[in-house]
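With one protein chain withheld, the remaining protein chains of the complex are depicted in position.
When the chains are written out, they are named A, B and C in that same order, and each has its own residue count from 1.
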Amino acid sequence: MASKVLVLYYSRTGNTRRMAEFVADGAKAAGGNVTLKEVENANAEELLDYEAIILGSPVYYGSMAAEMKNLLDESVEFHGKLDGKVGAAFASSANIGGGNETTILDMLNAMLIHGMVIQGNPAGDHYGPVSIGAPDERVKKQCRELGRRTVQLANRLAAGAGRG
Amino acid sequence: MASKVLVLYYSRTGNTRRMAEFVADGAKAAGGNVTLKEVENANAEELLDYEAIILGSPVYYGSMAAEMKNLLDESVEFHGKLDGKVGAAFASSANIGGGNETTILDMLNAMLIHGMVIQGNPAGDHYGPVSIGAPDERVKKQCRELGRRTVQLANRLAAGAGRG
Amino acid sequence: MASKVLVLYYSRTGNTRRMAEFVADGAKAAGGNVTLKEVENANAEELLDYEAIILGSPVYYGSMAAEMKNLLDESVEFHGKLDGKVGAAFASSANIGGGNETTILDMLNAMLIHGMVIQGNPAGDHYGPVSIGAPDERVKKQCRELGRRTVQLANRLAAGAGRG
Partner (left out) sequence: MASKVLVLYYSRTGNTRRMAEFVADGAKAAGGNVTLKEVENANAEELLDYEAIILGSPVYYGSMAAEMKNLLDESVEFHGKLDGKVGAAFASSANIGGGNETTILDMLNAMLIHGMVIQGNPAGDHYGPVSIGAPDERVKKQCRELGRRTVQLANRLAAGAGRG
């Protein structure tokens, strides 16, 4: 029973899109049933259909793009219904200290407010993958690993549901 | 020579608007030349016209409303030109631990990325005024004080410009 | 098979201690095998013995007390071994906008870096319980709920382990 995973991203330059593809690859390789989607083509109600939601955004002034924020703002209509789902995030930035961590945490905080379950990574990019400019091999590995770990956590929670 | 101050806010319920009015009152009482405006009626270019910019937003999933974020995203066209201006922020929330500090810091971080100058307050709400529900007397005082301190800092920077 | 839960706190005035007791009560009521401990009496190695770790600190300049941070700094010796455990946090502050959210997120971020699993709460204090001054009935309820939800998540993860 594969966990349903949504990888939702916003991208202008294509850097965040490539990260999203790597995350989706990693999630598929781990057995996830993965949907890859641009945020412009999604609505808040769709979030209910997945066991895990992974958000990706470029870094705009230290937080997620307004287009992604807009979807989250609209998700208030379903407040409480994402409780217990798995969440994760990644970001693409121009500079090393350019606001990439604050952007990832911005998305993770929104997920916590929804009651979602998030997990860090003790190796590499701890809060979520960060790309400085175009994704390189290091970023590819971090993204695939995020996909894998997210599926693993969603599977574990699904298997334990009702048995806790 | 009064510092030009913009108080820019987004409000649906009216709580953030009332905070904005209190902030504007405090800034005027301190001698500021104050413009109070809803973000829907503003554009990014206007930010260049002020010595100090104070942003206010309701707390939506732990960060500023998409409407406010949209203006900041568009301000990238003027990146570098806000360097050295004064910034400040305030937020209106439903709960005590509902994301109000993260919302204020979300706006302050954006201002830091623009190179702006921000100041905390050693008394009361340290990062910026927080209202839980409708603004009460405590919040009114915090907001007026934010207006006052912002004008004071802007004046001090203006007086010191070119003499540093 | 009850999940082992550690509630670890630092307290000078007693406010954080009372919060810790409420959290422990909630965790026990949910069937957890709970240990309540002051950070001065704990060492980093003990963290390995629990399925869930809940940290509580007063708000000192927007982040956890140095005494709590010291234990986390020492936990680097066991880096990687807390991966997959459940984490949660709470804080006690003097003011509403006094740094309580940043203090809780400071502890949660440390747990994410350890690879731990955290969950927000869609109702009430989203990131973790916040007390302004001495804990009142509202805070008591938030704390008990944090204990309950943490045990529930730990149980679910334990039941799903190896089955994901």
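As a convention for this text, a residue touches a chain if its C-beta (ideal position, glycine included) is under 8 Å from a C-beta of that chain, and two chains touch if they have at least 3 such contacts.
Please read all numbers here as calculations on a predicted model, not as lab measurements.
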Pick from A:75, A:100 or A:119: which residue touches the chain that isn't shown?
A:100
Among C:9, C:60 or C:90, which one is in touch with the chain left out?
C:60
Give the residue, chosen from C:23, C:36, C:54 or C:113, that touches the chain omitted from the document.
C:113
Among B:44, B:94 or B:157, exactly one should touch the missing chain; which is it?
B:157
On subunit A, the omitted chain is touched by residues 62, 95-102, 104-105, 124-130, 132, 138, 142
Interface residues of subunit B (partner: the chain not displayed):
79-80, 82-84, 105, 109, 111-123, 126-127, 152-161, 163-164
Across the whole complex, the chain not displayed is touched by subunit C residues 60-67, 69-70, 72-73, 75-76, 98-99, 102, 106, 109-110, 112-114
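The working rule: only the chains that are shown with their structure count from here on.
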Between subunit A and subunit C, what is the separation of their C-alpha centroids in Å?
24
Where in subunit C do residues touch at least two different other chains?
105, 126-127
